[in-house]
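For chain A:
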Amino acid sequence: EDSIYVPLFTYRTGPYAGSGIPIANGMEDYFAMLNERDGGIGGVKIDYDECETGYNTQKGVECYESVKAKNPVVITPYSTGITLQVIPKASVDRIPVLSMAYGLSAAAIGKTFPWIFNAPDTYWDGASAIIKDIARREGGLDGLKGKKIGYIFLDAGYGREPIPLLEDLAKKYGFEMTQYPVAGKEMQNQSSQWLNVRRDRPDYMIMWGWGAMNPTAVKEATKIRYSMDKFYGVWWSGGNDDAAAGGMAAKGFRTLNFNGVGKDYPVIQDIKKYVVDAGKSQVEPAKFADNLYNRGVYNAMLIAEGIRSAQEHSGKKVVTAEDVRNGLEVMNLDEKRIADMGMKDFMAPLKMSCEDHNGHGPLYIVEWDGKDWQKSGEWFEPMTDVVQPLLEAAADEYVKSNAPWPERDVPCAK
Partner candidate 1 sequence: MTSQTIQAHREAHAEAPAETILALNNIEVIYDRVILVLKGVSLTVPKGGIVALLGANGAGKTTTLKAISNLLRAERGDVTKGNIRFHGKEVQALSPNELVRRGCIQVMEGRHCFGHLTIEENLLTGAYTRKDGAGAIRTNLEMVYSYFPRLRERRSSQAGYTSGGEQQMCAIGRALMSKPDMILLDEPSMGLAPQLVEEIFEIVKELNSQQGVSFLLAEQNTNVALKYATYGYILEAGRIVLDGAASALRENEDVKEFYLGVAGEGRRSFKSVKHYKRRKRWLA
Partner candidate 2 sequence: MLYDIFVDPFVQMAAQPDFLLQVLWEGFVAGILYALIALGFVLIFKASGVFNFAQGIMVVFAALTLVGLHEHGVPAYLALILAIAVMGLLAYTVERVVMRPLVNQPEIILLMATIGMTYFLVGFGEFVFGGEPKSMITEELGLPTGSTAFQIGERGLLILQHIDIAAAVIAIIMVAGLGIFFNKTRIGRALRAVADDHQAALSVGISLNQIWAIVWFAAGIVALATGIMWGARSDVSFALEIIAFKALPVLILGGFTSIPGAIVGGLVIGFGEKIGEIYWGPLVGGGIESWLAYIIALIFLLFRPQGMFGERIIERV
Partner candidate 3 sequence: MNVHVDTAAPAPTRSKGEVLLKIDNVSLYFGGVKAITNISFDIMKGEIRAIIGPNGAGKTSMLNVINGFYHPQVGTITWRGEVRRKMKPFEAASQGIARTFQNVALFKGMTTLDNIMSGRTLAMRRNFLWQLIRFGPALEEEIAHRRRVEEIIDFLEIEHIRKTPVGRLPYGLQKRVELGRALAMEPELLLLDEPMAGMNLEEKEDMSRFIVDVNEQFGTTIALIEHDMGVVMDLSDRVVVLDYGKKIADGAPDEVKSNQDVIDAYLGVAH
């Protein structure tokens, strides 16, 4: 029987399992729902399958090698480290990689990375969006002058990536940026960093955290009585458990988001109906449709839409990796399609192209009300103009240091 093979690299074990589990559940359930409700995509069942990485790069390579033989149409590595390893391999093996809002930011440049997609936003988009929101609250970009913004981050490639952009913006808008690195091993031991925060009294705090770093930071922030509504996190700091650790005291903590929160979307209701209530989901009832779960749904939707658009583009039912690559490149999720998917308000329109493998889609802020995330404010665009040059430079740099990096040899999908 025909089916399309979609391997999902997930991590339900190891120190980051707390974030990995809801995402994995969200992805699985969305595909399960498509298979149940629509009989797959375009009538072809999705054969999805988890490969456990434990967020560990060694196992990531193993997963890649083991799924490669089964003709996957797209790879979702779900770890920056694994993404970095997979990028060159997949480019040669001609398998598209979809690293949703993580991984290598420069991969947004389609000219250089024909096989890699990282919609809907890069970390630089995220950093710029937070600055933009702060500026909005300070009455415009001029209001940033003289402000002090603290940046607390996981001391690894992931957390260090936004620094050049933030430094650029600091110079440009006259605010001061102070850095508070948190070593991976010290994720749960941040009192020094927050003591420093207390001393420096930054006007705003931005966090690039992951795993156990998030709840610890939120708790420490409440401990030093930092005003939580001045404390921003990137989208990966927006797990429900992350904020819940601070309880009511964490009220006001806010993170970027690009997927809807809550259950009030037709798509979520369908998942509930076809999968969760049917007992086919691994998700605990209390954690159904929490923020990271919904993000998993969003991620699965991107894959599914890539396949759907590949089917349209190629006219085939059972698409190949090449087709899906094309499909992703021409994917256009407009309001209409969003509504068709039952995702109105769940997501913003997204369009990728041959040059732009990211989309730099609109984002919005969610705020913790002590119990759950609440949408706060409207969707807004990141500062794509400041981000784009950085992306291009980074792509050039990548090409240079990975010489001989192959020229793009696939035609633009039209």
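On how the list was made: all candidates are chains of the complex that A comes from, given by their letters.
Descriptive notes on the structure:
Here, a residue touches a chain if its C-beta (ideal position, glycine included) is under 8 Å from a C-beta of that chain, and two chains touch if they have at least 3 such contacts; residues count from 1.
Owing to the predicted nature of the structure, the values given are computational and were not obtained by experimental measurement.
This complex pairs chain A in touch with one listed candidate out of 1, 2 or 3: 2. Contact residues on chain A toward candidate 2 in their complex (touch as defined above): 12-18, 20-21, 155, 179-183, 185-189, 191-193, 195-196, 198-199, 211-212, 215-216, 219, 223-225, 241, 244-245, 287.
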